[in-house]
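Only one protein chain is missing; all other protein chains are in place.
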Amino acid sequence: MTRLFNDPTQFKEEMIGGFTLAYSRYLRRVPDAAGVMALGAPQPGKVAVLIGGGSGHYPVFAGYVGKGMADVAVIGDVFTSPSGEQIYRCTKAVDGGAGVLYTYGNYSGDVLNFGMAEMRCQNEGIDVRTVTVTDDVASAEDVEDRRGIAGDFFMIKTAGASAARGDSLDDVEALTRRANDRTRSFGIAFGGCTLPGQSEPLFTVDPGKMELGLGLHGEPGIKSADMASASEIARMMVDIVLADAPADAGHKVAVLLNGLGSTKYEELFVLYKDIHAQLEASGLALHNPLVGEFAGSLNMAGCSLSLLWLDDELQALYDAPASTPAFTHL
Amino acid sequence: MTRLFNDPTQFKEEMIGGFTLAYSRYLRRVPDAAGVMALGAPQPGKVAVLIGGGSGHYPVFAGYVGKGMADVAVIGDVFTSPSGEQIYRCTKAVDGGAGVLYTYGNYSGDVLNFGMAEMRCQNEGIDVRTVTVTDDVASAEDVEDRRGIAGDFFMIKTAGASAARGDSLDDVEALTRRANDRTRSFGIAFGGCTLPGQSEPLFTVDPGKMELGLGLHGEPGIKSADMASASEIARMMVDIVLADAPADAGHKVAVLLNGLGSTKYEELFVLYKDIHAQLEASGLALHNPLVGEFAGSLNMAGCSLSLLWLDDELQALYDAPASTPAFTHL
Amino acid sequence: MSTQAKLAKQCVANILAAIEQAEDELARLDAFAGDGDHGAGMVRGMRAAHEAAQTAEGDLAGPVIAAAGTAFTNAAGGASGALFGMFIATVGQSLNAAPDTENVCRAVEAGVNVVCKLGKTKVGDKTMIDTLMPFVRALEEAAQQGLTPVEAWSYALPAAKSGMEATADMVSGRGRSSRLGERSRGGLDPGAVSAYYMLRAVADTLNTP
Partner (left out) sequence: MSTQAKLAKQCVANILAAIEQAEDELARLDAFAGDGDHGAGMVRGMRAAHEAAQTAEGDLAGPVIAAAGTAFTNAAGGASGALFGMFIATVGQSLNAAPDTENVCRAVEAGVNVVCKLGKTKVGDKTMIDTLMPFVRALEEAAQQGLTPVEAWSYALPAAKSGMEATADMVSGRGRSSRLGERSRGGLDPGAVSAYYMLRAVADTLNTP
């Protein structure tokens, strides 16, 4: 459960306070808004990348603000999209005249609030484009209806690297959309998280069971199944993700095995051993795998597998340097 | 609890397997030993840095193998020091002729096993030196009797950077020892962890209570106290660490706020807000703070504060670049 | 109550009180198939709405309500922050100087239409609309029957309640819980419950002498 807090209604503000104090070498508070922006932003002539959503998912989103990734993260309350007003202010703060790309998870609240901000900014002459992340194969049949989970990381990395090398807004948007089109994720949950100030978890999972199709917001999964061994879980995750592989996407993939708060690194490595072997057995070439915590849900227990089918251009962006509080790559 | 595993007796082996598959761009398995070594090691003429201990603490130890940090990590079973035999083999694998520095936490089992390996290597003419980490102020009055907790990170960073720039074994040893002499930590726990295959946690903490003086191995704390607000906990942690400040150590500190598995980033930032303010109020200058998971204990809940009192030389080593699976710094 | 504005402010204050009292219940309802933040978000939004309403100037109700709605949207966040805020703001903006029953009805209808449009929702999707739409239809009936605004509001409230209750047996078609399919059946929709509490708090205010 969430134990460290003072007044739960001040949780977000205090979190932003501590985060900006710790990482002032990367970023600073957006004046008069619930957001953090990279040092050096706005950079005239450079496309700005704006990310955001509810908090409780660190390192998504604020942890990815810095060089080579996002220019600004708008920070909502725990599991709550930031309001259009906050998104608007953050957009104004980072626009460098070359336009702003929004990328965020496809949730009703986020779509509404980011959508309102986008309209308002467009009306004021700021060119804003949006790529909503829809990686979770468990969340809907139609890709456009799917929600975003840990695959967020790939889109933030792609957009950030594209903007950092000076691409136009058209190109940043097109590349980020291409990354989203080529990303698939699937997750499972073993236990729910507890919001600050609450004493009961959002949901519980019977011991001996697991929830298939986790939500990153503590929502229960799509259905229950009997708990299985790491090897069986690896097989299931790989099968489900590959069954939904994008057409004609080649055979080179970036791999991200994401752990939620209470499922730890050692367990992820045990699971990863079979995931790696099975992906290779299915003919894929694995590029720079990542195993760790990349998109959380407070102290929820669970994990997800995300694949991004790379082409040369996406790979170049994926391999580009980045330096942020939560992800640094040389 | 630990949920992802197959046969619990194979947990360590499978973990090493998955870890080396994921991070083959940094490291590889030590042939015939339970350890991982940096690509490029052994490097003739360079002092090698050997770390290790029980597993269950990722990113300690294996996560810090790579450029600018450790050359090799010897990996024991969960919470169990590796055997002298494994340490011996890993030492032989990375010795580049300039000697090997061991640095690990001061626990009875580790001291015994690393000590046996050290003796055996010395007998074979390999110059081995040892700096045991003793940062936890809660664990004993006398500094030499204290155990090592998240402060490990500072010693690994110091030793690795010193060795990487070509220092002699004498210098690597002296600087690492100086870092340990100037490091103090204190931790608290809110809940115990569960070993793979077990159904009960190692200890439980009554709701409404916390354990002061956490152990990184799921040992209960030194004493219980009533649960407090984040601000009160921040004050207590700072007071206890500063009460034990090393003499004449100056006023510049590296700060590491470490979360154990189930205490999440957002909570740590809320806590850090007051820690930062109080450290500054006490006249300290905070250098590049780190807030996150740097030394774990499976899914245990809790956190610890570590300070390293810097001087110019230690700061240069702390700021030196590093590139490992769990910590990269430009 | 001496002015429209005062009455509107009193309505907002009573909605806030009702929502604060229901915070835990709303959180629990949202935890069933959503993410548990609905109680906190509604309270945050209503506190801001209340503050904005209290400091709004003039004698008319419309601007007070509009100010409350804008403040709600800015403070609450989330799906319900955007939708309830736009609902309230639209009602305020649509309410003209002489709020007879027909005008009130048209204003609420304008608010409901904005929610349907922004949220791409219709009746039966297990959202706040399942409370609001039957309420508007009943308000229309009341207007046709020539009831006063106060009478009309009380007349329409039971339709809102039935609409809210009907969400228990619906499968979610919109919002976070829509990903759960059949698993979303069985719990009341938190936004439908909030909507009902808001409407009921207004009824209570209007009926207080």
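Read from first to last, the chains carry the letters A, B and C; within each, the first residue is number 1.
Simple rule for what comes next: a contact is a pair of C-beta atoms (placed from the backbone, for glycine too) under 8 Å apart; a residue touches a chain by one contact, two chains touch by 3 or more.
Here the structure is a predicted model, which means the values were calculated and not measured.
Peer 1: Determine which of the presented chains are touched by the chain that is not presented, and list them.
Peer 2: Contacts of the unshown chain, counting the full complex: B.
Peer 1: Looking at B:66, B:84, B:187 or B:325, which residue reaches the missing chain?
Peer 2: Missing-chain contact among the listed residues: B:84.
Peer 1: Kindly state which of the options B:29, B:46 or B:147 is in contact with the chain not pictured.
Peer 2: The missing chain is touched by B:147.
Peer 1: Considering the complete complex, identify which of B:29, B:129, B:157 or B:217 is in touch with the unshown chain.
Peer 2: B:217
Peer 1: I'm checking contacts with the chain that's been left out. Which of B:116, B:277 or B:320 qualifies?
Peer 2: The single option touching the absent chain is B:116.
Peer 1: Mind listing the chain B residues that contact the chain we can't see here?
Peer 2: Counting over the whole complex, chain B touches the hidden chain at residues 8-9, 54, 76-86, 107-109, 112-113, 116, 138-140, 147, 195, 198, 200, 202-203, 213, 215, 217-220, 222-223.
We adopt the following convention: only the chains that are shown with their structure count from here on.
Peer 1: State which chain is most central when centres are taken as means of Cα atoms.
Peer 2: Checking distances from each chain centre to the full centroid gives A.
Peer 1: Which chain's C-alpha centroid is most distant from that of chain A?
Peer 2: Of all chains, C has its centre farthest from that of chain A.
Peer 1: Counting only Cα atoms for the centres, state how far chain A is from chain C in Å.
Peer 2: Distance between chain centres: 32 Å.
Peer 1: Using the touch rule from the top of the page, what residues of chain A touch 2 or more other chains?
Peer 2: Within chain A, residues 78 contact more than one other chain.
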